[in-house]
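Before anything else, here's the structure in question.
As you look at this complex, bear in mind that one protein chain is not there, while each of the others sits in place.
In this document, chain identifiers A, B and C correspond to the written order of the chains, with residue numbering beginning at 1 in each.
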Amino acid sequence: MYTQFHIMRGNSFGKLFSLTTFGESHGPAMGVVIDGMPSGILISIDDLKAELKKRSPGIIAGTSSRVELDEPEILSGIFENKTLGTPIAVIVKNLNQKSSDYDQLKNEYRPGHADKTYEQKFGIRDHRGGGRSSGRETVSRVIAGYFASLVLPKITVKAFISKLGHFECNYIPDNLSSDFSPYSFPDTSKNEEIKNFLEDLKRKGDSIGGEVTIVVDQCPMGLGEPAFDKLKSDFAKALLSIGACVSFSYGLGYEMAAKFGSEISSNRSAFGGMEGGISNGDRMVMKIVFKPTSTIGEKALQGRHDPCIVPRAIAVVEAMIKIVLCDHFLRQNAYLNI
Amino acid sequence: MYTQFHIMRGNSFGKLFSLTTFGESHGPAMGVVIDGMPSGILISIDDLKAELKKRSPGIIAGTSSRVELDEPEILSGIFENKTLGTPIAVIVKNLNQKSSDYDQLKNEYRPGHADKTYEQKFGIRDHRGGGRSSGRETVSRVIAGYFASLVLPKITVKAFISKLGHFECNYIPDNLSSDFSPYSFPDTSKNEEIKNFLEDLKRKGDSIGGEVTIVVDQCPMGLGEPAFDKLKSDFAKALLSIGACVSFSYGLGYEMAAKFGSEISSNRSAFGGMEGGISNGDRMVMKIVFKPTSTIGEKALQGRHDPCIVPRAIAVVEAMIKIVLCDHFLRQNAYLNI
Amino acid sequence: MYTQFHIMRGNSFGKLFSLTTFGESHGPAMGVVIDGMPSGILISIDDLKAELKKRSPGIIAGTSSRVELDEPEILSGIFENKTLGTPIAVIVKNLNQKSSDYDQLKNEYRPGHADKTYEQKFGIRDHRGGGRSSGRETVSRVIAGYFASLVLPKITVKAFISKLGHFECNYIPDNLSSDFSPYSFPDTSKNEEIKNFLEDLKRKGDSIGGEVTIVVDQCPMGLGEPAFDKLKSDFAKALLSIGACVSFSYGLGYEMAAKFGSEISSNRSAFGGMEGGISNGDRMVMKIVFKPTSTIGEKALQGRHDPCIVPRAIAVVEAMIKIVLCDHFLRQNAYLNI
Partner (left out) sequence: MYTQFHIMRGNSFGKLFSLTTFGESHGPAMGVVIDGMPSGILISIDDLKAELKKRSPGIIAGTSSRVELDEPEILSGIFENKTLGTPIAVIVKNLNQKSSDYDQLKNEYRPGHADKTYEQKFGIRDHRGGGRSSGRETVSRVIAGYFASLVLPKITVKAFISKLGHFECNYIPDNLSSDFSPYSFPDTSKNEEIKNFLEDLKRKGDSIGGEVTIVVDQCPMGLGEPAFDKLKSDFAKALLSIGACVSFSYGLGYEMAAKFGSEISSNRSAFGGMEGGISNGDRMVMKIVFKPTSTIGEKALQGRHDPCIVPRAIAVVEAMIKIVLCDHFLRQNAYLNI
């Protein structure tokens, strides 16, 4: 008789800047190991904490009321505030898990979640929460994104909400370096309205999807590899690996389906900063879509769920972009001195 | 002094069903090596040829007039028509390259192509054609897709054109097993109109984008890995790695941006057959968008360019889906007999 | 001007049972993340501690006087004492590092150590100790070896010292399942003599090399892959990756250089349980050699150095063998149900 013990291997990302994340939402800790961080780079624990704060709940009114104290602990790879070139391991303890909240989940599967597919796949599941499929896994990605950004000091990566319910921003604002918190919506004069909208959703036990636009400036030419590791391919994989992300496009994206070649050939921005899958030095623009959280109705009212995860996802989106860029930057920057 | 010799490593795909493609459009041959094909599986060279024919030009009126005789030569991995479990190498000679057609390209870069980014990146370029970035590279993928399909005899993968200029198909047809050739548009009564539309574009030296819908049926539950190797992530990477693909979505896709959770929670098809990035046994539906080919105007009139690459891309799209499914099928089907 | 920031990527091992180790000897913790552990397997923290104890100093008189309390902390991948199929992260805190012992090392390089090569390579070094190149890194391997052994319940792996100074064991003893501690020398009646020999070496500030023989029984046929991933290749890599290991052989090993084919063709044990790099079901026998520790003389007298690291290395050797076997076992046990 064969007993199935499934072998999972999907927790690593990147070829030269390579990271492995670990941790279940209700286990002892979340963490990441980065194998491939260059040596001799100065780090700032305060900057890292600031990145983690961006994805924290409780900061943004209208989102989850959970308060998670995401205090990063560096276990290896740093000496006297500089990277050693050895693997960097950072963990964040799960201090705030209340598994009693989730006891009812032991015997039921939430639609749109990985509960059923995980149990089917692994024959076992940490029913105290999403476990490995929880959004909490993304804290590891934000940590890795911080280290990636240190390798890319000149490149700027900015993500903002371009659609959230009836709130829309159909242009790329000039003030990308501004602080759009707490909602990452460029027209911050709408913050009060958005707050009311989200609070209303929470009261009703409903949720909403959204669209995020990503702008990358100052990216050097030449990042991305031919065939399978095109920059756009790796961006797509990186972003679709975020739980609720359901769509990716770059440049003119979806509109391209109905465009004539004559309409786009002189419009450099149509290509979104990539030609042949390789960065061409132009501004890069990408759009991704998040589905609404599937937990609604009575369960949403009982639990501590976000009516919209998009504001908190912004830090994760930026982190994944930085990780891809860093990996390709290292791949491109191999010089031979013959 | 440092001279840059860039090191490229992007020509491999897949973790267990792993393939490496090679070949430049105007070099001696295109090819693929598959390391990870299971042993003992019967193959049919005729079936392989039939797959290759689908992406051939000249077959479809209105598309490229090049006639490429894509005759596959199996170099290894097969003995008495069965797979040996050893690497399968298959090549297709480039018989029809006329580099004289492309002489003018030696000193110019075509917009929207990889000409400039490649030369910048590698310091050298095969100017006789797209070289490694040519659409011709996809012949290797169709070959690999054929072998992948042998591992997945029960799963059906069908891609069709859902948008091509003003031609649209907004539903999933019932007769997916039908032959939609030559245009892969489900309403084959429109074939004459589409032909005229494409021929008209070719006369004008213009081009058009398009949208492809992909439907996967009979996929078993449990394919896809948590975190970075979610099935949707690997589909996205696989499809975005096709030259002209600019957008990927699954399930309700882009529409999710404006959906409330209450609208989708009871709609299984909204999730496109995947929950938590893992197949749930439902029908999978994905949509991708292709940009119009960038070669237009005088150059398109001189050369042998397609006014729309989407009909020929259908075989490549199906191949990439099969490759991803096969890789994840093998990853999922590791049984331990303890 | 180019500033070199070296990118290191050598801390991962294994293709399906894949692990990444991290930690410097004088940093906060050592640890390992295993991505690829099958789900649903019962673990025992006591068994894990017992494995770690085998490589502890202070237990074996005559070896290092450091007392390290290697208390494993499981951070992820386990729920109710069973593996979840998610990444398993385990750390061991570095409680006992006294960097003052090593202050003098800031400006000097120890011969035979990685001090100089690391500083040259990375431009930075944790001079408080061996850092990443310390033997302390092997604690992570013993942890991974424990989890590997759970996947391989039927295979037995036993390593013992076959040469230590003038002590030699030129045969494979019958009582392999016996406890040869503390020196892992099969003739335990020599334990007192070995103790005196090592204490004498320590007094003199000298050190000694040694040879370890490894015996694997009950290994199923078919482990190992053709070409580069032969079982013998991966054993060799795994064992040579242990700091002081300088030689690997299997079967008749070195003696084969002077053997005629006619002498070995009927002697199955000559092949050490592998043919064509693949296990054939016979007993496997391998031998490896360790160099003497390079720290001798005055420095050895001041510090807390082992006169012979071989007894403590036994647990590491067994762990690496188990890791290789587990990885190949998982690779071999991919069944297709078509």
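Heads up, the rule we're going with is that a residue touches a chain if its C-beta (ideal position, glycine included) is under 8 Å from a C-beta of that chain, and two chains touch if they have at least 3 such contacts.
All values reported here derive from a predicted model rather than from experimental measurement.
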Item to check | Which residue of B:A29, B:I45, B:L176 or B:M221 touches the chain not shown here | outcome: B:A29
Checklist entry - Taking the full complex into account, what residues of chain B touch the chain not shown? => result 2-3, 5-12, 16-18, 20-24, 27-31, 33, 35-41, 73-79, 82-89, 91, 121-126, 131-132, 330, 335
Checklist outcome for this item: On chain C, the omitted chain is touched by residues 2-13, 15, 21, 111-118, 120-121, 132-133, 137, 163, 165, 201, 206-211, 221-222, 224-230, 232-241, 243, 246-254, 256-266, 268, 270-272, 275-280, 289-297, 300, 331-332, 334-338
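Convention: only the chains that are shown with their structure count from here on.
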Next on the checklist: Based only on mean CA positions, could you tell me how far chain A sits from chain B in angstrom?
Outcome noted: 27
Item to check | Interchain centroid distance [CA atoms averaged], chain B/chain C, Å | outcome: 45
Item to check | Residue numbers of chain A (touch at least two other chains) | outcome: 2-3, 5-12, 21, 121, 132, 335
